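Single-structure report; data block below.
Subset of chains shown; positions unchanged.
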Amino acid sequence: MLIVLRPGATAEEQRNVTDRIRSLGLTPHAIPGEDRTAIGITGNKGALDPALFACLPGVADAIVVSQPFKLVSREVKREDTVVDVAGVRIGGNAPIAVMAGPCAVESESQILEAARGVAAAGATMLRGGAFKPRTSPYEFQGLKGEGLKLLDQARRATGLRVVTEVKDTETLAAVAGTADLLQIGARNMQNFSLLEAIGELRKPVLLKRGMSSTIKELLMAAEYIVARGNHSVILCERGIRTFETMTRNTLDLNAVAMLKQLSHLPVVVDPSHGIGVRASVAAMARAAVACGADGLIIEVHPDPDRALSDGMQSLNVAGFAELMRGVRAVAAAVGRTV
Amino acid sequence: MLIVLRPGATAEEQRNVTDRIRSLGLTPHAIPGEDRTAIGITGNKGALDPALFACLPGVADAIVVSQPFKLVSREVKREDTVVDVAGVRIGGNAPIAVMAGPCAVESESQILEAARGVAAAGATMLRGGAFKPRTSPYEFQGLKGEGLKLLDQARRATGLRVVTEVKDTETLAAVAGTADLLQIGARNMQNFSLLEAIGELRKPVLLKRGMSSTIKELLMAAEYIVARGNHSVILCERGIRTFETMTRNTLDLNAVAMLKQLSHLPVVVDPSHGIGVRASVAAMARAAVACGADGLIIEVHPDPDRALSDGMQSLNVAGFAELMRGVRAVAAAVGRTV
């Protein structure tokens, strides 16, 4: 159930509605819009009767919502959410945001060189892992705290915003202290304790789709965060696991089109993991923009053949600059800028 | 093994090479190029010694080929193959070819209305099924011979080329008598007897990827046709079967990028089956062009809500015209025309 308030509804009218919701044993969630506020209701089993709310003062409409995800649904909030990442806006009609950098922070020179290169080519955010979840306990797990410091240093040197992964609640405070945008990795998409902890923060989140998660499960994971009050969630398609083995994953661009229909949240695409083949990353980045992505996240390494992880899919700086030229042309063709 | 002849090699030099190949119990396959001919060799177990051929008169090079597909491989023929469909060229730098029309031919008025509509919006080929393979024996299986006649009538009325599916060797002669481009459906991609029969024809073929076939298997299926001497094969990505159920299939645009790298054959994308959701077909068509597709095949019905099959994913004529506008803009952005 979604209660839509009239454009000029007063604070008292709003409080009156939320009191009524609580008196029924349910939970109200205020969803601020540009010219009016909506109030999502959760906690009900089965459908509620719209008549319970439709005649309250200040209420424009009471709408039955049919999807299991509510607060992230376009049924509940029609206009696009624009997420502000330390001044860089993503979603709606904002320019397409490009995040770029290495898989992992490896050294001061590596991250600074990468940061300067991607900034020069037009990226507005720097990606780079400090805490790396790895399939094997014997693989490189990141520089951890030292990696965060290097990211901060690269930010001060270039003005780029920093996006980096948080892998558990133990290190959440440390990572959130450095990151402008917190990345939740594919393996943690259904780590509900982590989602809840991040929902309590007021820090933007990049939520990556699990490698075998459905579109609906991705939206439910976002719902966990938004239900705790953190509305700044960006969804990320990064390829799914299928029977095809020639590519690292199968980039599911259908998901971009569907997510933009179903949800008001911004959608970013990771073509580097999505195909995993360096020579094709730029082609997939163009395709992502052509079908509606609000941003891109791209692996760039100063010397990909010597990268400690993901070298096969990383571009060098020159390759990234070329990718940006292609992306700009396609963005213009679909009425966007970069 | 691939023997590349010198640009000015004589017919006698070529015959000399093929005789040598046959004398070893192997099979030569001439692959004509723009300025010189290559000769693929099949039938060997294990690797051949290039020295066997490298010193023959007229031979420029003898190359060991590493993929299981040979004749369709870009290792064997570097330049793009351009397929000529009754005067419409697909592949290389030819304009992006758009095939459009209903899932099935249903009646004279339906197919004529569809044909006129898609021609006006810029399509150069008319799609429409006369023989329909269906999962259930109780579903509509097409108008069969009558459908072929109606396609021919629509071709004469509009000048569009006709692409239609052939589902078995029994009806191959009839379908090939009408079609300008023979479509092999996803379920028949590994119907090897049909592939071989079509390999004997000299008629262009649109080979759809099986719904759970790998990229390599698609190329091996094309190899079956080319190995029999029919070089006019167009590959088609139409979505694969995955765990995701919100969309009809998962359109694998990674496959477009990989196929263009691995093979010289043109690649067409079917976004209608690839996503199966009408509102998103245009977005996926733009994405396909952005990552390198040489053509599109789109379901268009004069009255989609009354279609006998696939109505949920069919555009009406106005929707198709809008799709074409978006596709033209993206094509220009990647240096192509439509």
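Observations, loosely collected:
For reference, chains read A and B in written order, and residue numbers begin at 1 within each chain.
Keep this in mind: contacts are C-beta pairs under 8 Å (C-beta built on N, C-alpha and C of every residue); 3 or more make two chains touch, one makes a residue touch a chain.
Every value quoted in this text rests on a predicted model; they were computed, and no experiment measured them.
Every protein chain here is a copy of the same sequence, 2 of them drawn, and the whole complex in this file adds up to 4 copies.
Please note the rule applied: only the chains that are shown with their structure count from here on.
Remark: subunit A and subunit B have CA centroids separated by 37 Å (rounded to whole angstrom). Every residue of subunit A that touches subunit B in the complex is listed here, in rising order: 212, 214-216, 240, 242-247, 250-258, 261, 274-275, 277, 279-280, 283-284, 286-292, 326, 329-330, 332-334.
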